[in-house]
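Moving on to chain A:
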Amino acid sequence: MANDLANTLADLKEKEALEMVRKRLDAGEDPLGILDDARRGMEIVGKRFENSEYFIPDLVYSGEILKDITEMVKPKMTKDIEVKRLGKVVMGTVAGDIHDIGKDIVVFMLDVNGFEVYDLGVDVPAQEFVDKLRETGSTVVGLSGFLTLAFDSMKTTVDAIKAAGLRDKVKVMIGGGQIDEAVQRHTGADAYGVNAMAGVSLAKEWLGGAQ
Partner candidate 1 sequence: MTEKSPQQLYDERLKRVNDAIQLKVPDRVPFFPATHLYAAKHVGMTFEEAFYDSQKWSEANKRMILDVDPDLFFSPGFAVFSSGQAFEAVDFKQIKWPGHGVSPDHTHQFVEGEYMMADEYDALLDDPSDYAVRTYMPRIYGTLQPFTMLPPLKAMLFGYAGVGMTALLAMPDIARALESLQKAGLEAAKWSGAMAALDAEMAALGYPSFAGAAVVVPFDLVSDMLRGMRGTMLDMYRQPDKLLATLERVLPMLIGMAVSGSTMSGNPRVFIALHRGADGFMSLKQFETFYWPGMKALILALIDAGLTPCPFFEGCYDQRLEYLNELPKGKILGMFDSTDVFRAKGIIGDTMCICGNMPMSLLQTGTPDEVKDYARKLIDVVGKGGGFIMGCRGVMDECDPKLVKVWADFTREYGG
Partner candidate 2 sequence: MADDLVTTLADLKEKEALGIVQKRLDAGEDPLAILDDARRAMETVGKRFENSEYFIPDLVYSGEILKEITDLVKPKMTKDVEVKRLGKVIIGTVSGDIHDIGKNIVTFMLDVNGFEVYDLGVDVPPQQFVDKVKETDSSVVGLSGFLTLAFDSMKETVEAIGAAGLRDKVKVMIGGGQMNEDIRKYTGADAYGANAMAGVSLAKKWIGDG
Partner candidate 3 sequence: MDKTEEKLEQWCSAQGIQFKDAAAEEAYKKRTRRLADAIQLKVPDRVPIAPLVTFFAPNYVGLTPEEAMYDLDKAYAAYKQTALDFEWDTAFSHLIAFPGQWLEAFDYKQLKWPGHGVPSNRTYQFIEGEYMKADEYDAFFADPSDFLMRTYLPRISGVLAPLQMLPPLRMVLPYYLGLMFMFGVAGAMGIAGALESVVKAIDAFAKHSASTAAFGQELASLGFPAIFGGMTQAPFDTIGDSLRGTQGIMLDMYRQPDKLQKALDLILPDAIQMGLISASISPSPTVFIPLHKGPMGFMSLEQFKTFYWPTLHKLMLALIDQGLVPMPFIEADYTDRLEIISDIPKGKAIYWFERSDIFKAKEVLGDRVCIKGNVPSALLCTGTPDEVKAYCKKLIDVVGKGGGLIVDGDIGIADEAKPENVRAMTDFVKEYGVYR
């Protein structure tokens, strides 16, 4: 039964998955157990994405199903779910750029891989990254950008982190659109990732959790 939900969700069978959740809730099962299964389902989704069995639409769809499940389960919950996290990552699309597709995928993949992700959204000023790093004590920051204007915004952001005296405590990764090694050099970031999985690997490498 428990396995069922994880697999059904991972197979993106929306109706069946919701039906299972409904039944288990009706049977008085612990909501946390259900959410845990759902989380495992999402991990499978992430794996399949890594293996190029799944693509962005599958991530989006699984996210929608998860949302539906959470909405069903929430009213029955007495306490918040606590998941042990591998570490904290701050993510955002840099100033001037409002594209969020790539950033959202990295957030998704970091999340299902066990990281605590602080998503600052799009068009994020350099100072906001700095503030969030201070506030959360995160040691990894991911800068996303789709347009070529992001090259300079990323550089500005890295400079701001440096000016705040955080540069040696924080690893910076960049990615998206036209980002490549040349841009990495230009911005002064520590690494660039060609895709979401690369971002996850970098985070694991820097925060531990790498196999």
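In this text, contacts are C-beta pairs under 8 Å (C-beta built on N, C-alpha and C of every residue); 3 or more make two chains touch, one makes a residue touch a chain; residues count from 1.
Inclusion criterion for the candidates: all candidates are chains of the complex that A comes from, given by their letters.
None of these values were measured; they are calculated from a predicted model.
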Which of the candidates 1, 2 or 3 touches chain A in this complex? 1
Mind pulling up the chain A residues that touch candidate 1 in the complex? 12, 14, 54-58, 60-61, 64, 96-101, 123, 147-149, 151-152, 177-183, 185-186, 195
